[in-house]
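Working notes, structure below.
Of the protein chains in this complex, one is absent; all others appear in place.
What follows is chain A.
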Amino acid sequence: GEGCRTVPLSGHVGFDSLPDQLVNKSVNHGFCFNILCVGETGLGKSTLMDTLFNTKFEGDPASHSQPGVQLKSNTYDLQESNVNLKLTIVSTVGFGDQINKEDSYKPIVEFIDAQFEAYLQEELKIKRVLHNYHDTRIHACLYFIAPTGHSLKSLDLVTMKKLDSKVNIIPIIAKSDAISKSELTKFKIKITSELVSNGVQIYQFPTDDESVAEINGTMNAHLPFAVIGSTEELKIGNKMMKARQYPWGTVQVENEAHCDFVKLREMLIRVNMEDLREQTHTRHYELYRRCKLEEMGFKDTDPDSKPFSLQETYEAKRNEFLGELQKKEEAMRQMFVQRVKEKEAELKEAEKELHEKFDRLKKLHQDEKKKLEDKKKSLDDEVNAFKQRKTAAELLQSQAQQAGGSQTLKRDKERKK
């Protein structure tokens, strides 16, 4: 310690049990590990995960026709001995499938940032429960390189460059049984030199602890790991092994002469899982936090009022942002209402026209009807008049006949004269 004397102990005190006490608490609490797999469709991301964790995770193989890059996340509870692990596997979907890949890296960066943001927001809350927080920050990013045998694609370089300050990148050559041994060596050298010349910082297995310095140092030289994934078990000799069968031979996943799968598993899980978590928290997260806070205008020069000014201003900025969102939402709603009104007016106009037309037609119809009725009436009148005259004439005739047939005859005679 700084300026602290070391004093000898005169007997056994018992604080050498401290690491156990700490570990026991962690075990009771459970652990979290989050892996992000970035790679083009068809490079065997899900198969590799299945192989690494000796299981079959849910999910269907993705198609190549995604409109943009998306991220699919699944969380699983695994248990081994007394260790409970909450494992989250995030995979890119549709990465590299678009014609224009300029923005392909964006959803990935946004996703990683979103996890940092969620943690930061929890950390800044007044009433917070950090020790019970489900940590979703990405601890390791496996970057799948296509086994072309030539060099890195520009998409790979661009993406890794954007990610290297945000996450621990472990580059791997996928489906490496497609490359011959000699080509593989050249390929690895080419990839490494391209990464270096482009200033891409990949994750270095730590060499500061003597117990792991040697193995980590050796492994660093084997990057990128050339892996093969397979969940199929074939009988080789008298053992069942994970393998891929070809007409010309069988590739054994766990045979270190065939591929680097065992190295990847060793480094990712059995040796450096805790370091990956620690680097994520103490380096990548701190960088994100610092940048975010600086962006919001905080400085370290005002120590006295900082606790609440940080809290207040962060809340204020957040409210401001939410206010902006609300305004935008309101504006959109207004516009929508306006459009609805216009459409409504249009429709009303059309309706009015229709009504008018209908009224006109109706009037026409009524006029016609009236005309017809008038005509009918006049016809009826004529008919009635005729009937009356007929009746009158008939009456006269019968009267004349009765009054004197002679009269009638006389009249008739007279008439005849």
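Brief remarks follow.
Criterion: contacts are C-beta pairs under 8 Å (C-beta built on N, C-alpha and C of every residue); 3 or more make two chains touch, one makes a residue touch a chain; residues count from 1.
The definition used in the following text is that contacts and distances are computed from a predicted model.
Chosen from "Calcineurin B homologous protein 3", "Large ribosomal subunit protein eL14 domain-containing protein", "Membrane-associated progesterone receptor component 1 protein" or "Neuronal-specific septin-3", the protein name that UniProt gives for the omitted chain reads "Neuronal-specific septin-3".
Per the touch definition above, the residue from A:46, A:216 or A:272 contacting the chain not shown is A:272. Although one chain is not drawn, its touching partners on chain A can still be listed: residues 1, 4-28, 30-31, 33, 52-58, 76-85, 126-128, 130-131, 209, 211, 265-266, 269-275, 278, 282, 286, 289-290, 293-294, 298-300, 303-308, 310-312.
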